[in-house]
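Structure below; questions to follow.
Only a single protein chain was left out; the remaining protein chains are all shown in position.
Order of writing sets the labels: A and B. Residues in every chain begin at 1.
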Amino acid sequence: MPMPLWFAFDRGFRYHQCLMKSLTEYLWFEVPDRRGFVNITATIEQLVRKSGVREGLCLVNAMHITASIFINDNESGLHHDYDAWLEKLAPHAPTAQYHHNRTGEDNADAHLKRQIMGREVVVAITQGQLDFGPWEQIFYGEFDGRRRKRVLVKIIGD
Amino acid sequence: MPMPLWFAFDRGFRYHQCLMKSLTEYLWFEVPDRRGFVNITATIEQLVRKSGVREGLCLVNAMHITASIFINDNESGLHHDYDAWLEKLAPHAPTAQYHHNRTGEDNADAHLKRQIMGREVVVAITQGQLDFGPWEQIFYGEFDGRRRKRVLVKIIGD
Partner (left out) sequence: MPMPLWFAFDRGFRYHQCLMKSLTEYLWFEVPDRRGFVNITATIEQLVRKSGVREGLCLVNAMHITASIFINDNESGLHHDYDAWLEKLAPHAPTAQYHHNRTGEDNADAHLKRQIMGREVVVAITQGQLDFGPWEQIFYGEFDGRRRKRVLVKIIGD
């Protein structure tokens, strides 16, 4: 079934538009206190648009092991409750209760808190947008702040 | 090395069969009590078959921030233990202990419980099936029920 060459070539371009795309970006944070939560939803939405991905997955993860990425409500009372609750489950003081702090650190509690809140989220991208429920927002959770830390955003899809 | 055009075109069709596929579905739940667990494994398996994906990833996430998706054992005694344990770590009452409940809600504990149990799971698809260990089952975990909520299923792969 011979076809004109321009047709085969045109199909080639359409394949190109369907192939897997990816975007990698690094976000920097420096939270001025030991602990804090930062809403990064708008930034992630911008990166999804930049990626050109219509259908795919977006991974957002803390690259430091005393910080979290999590999805929950953008409500300051709740953030207060998270902070008080994490401090109850994994208290900062007395710092000598943790073997990790014998290395000279005082942040063992931050490593524990981060396990409760999680390292990463994976979010669906549908029709070029974060596919979110009505109250879902993405937060950076800092448990050992006052220094610069990075978050990785990796988007793949077509 | 000139090749007949039909050969190049035939290759094109084979590319098409290899390109990334995706499937997006939304599941609705209305758990009649405040808390409960629902086994959704069979539904997710059906969606994997529907997607036609042979090798890929399946994301399942709660779209509401007082619910979880998690993978564990389908054993009612264990589910009782999870419920009692979560209530110990993040008690519902007294509701006034949580700042979030000053907004008029009484579900702050549900936001905390959901962080322990997690928002999402990512499951491998191998040879067209969920690639599961012998006891892995997927559950919807409700911590503030008696209303309709959604779960997102996103499958990508080839």
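Methods note: a contact is a pair of C-beta atoms (placed from the backbone, for glycine too) under 8 Å apart; a residue touches a chain by one contact, two chains touch by 3 or more.
Being a predicted model, the structure only gives us computed values, none of them experimental.
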item	value
Sole contact to the chain not displayed, among B:Phe37, B:Phe70 or B:Tyr98	B:Phe70
Options A:Asn39, A:Ser76 or A:Gln115, residue touching the unrepresented chain	A:Gln115
Positions on chain A contacted by the hidden chain, ascending	5-6, 8-9, 12, 15-16, 19-20, 22, 24, 57, 59, 61-65, 89-90, 98-103, 108, 111-112, 114-116, 118-120, 122, 150, 152, 154, 156
Interface with the undisplayed chain - residues on chain B	1-3, 5, 8, 11-12, 15, 18-20, 55-57, 70-73, 75-78, 80-82, 85, 89, 116-118, 121-124, 126, 131-136, 156-158
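In this section, only the chains that are shown with their structure count from here on.
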item	value
Distance between the centres, which are taken as Cα means, of chain B and chain A, whole angstrom	18
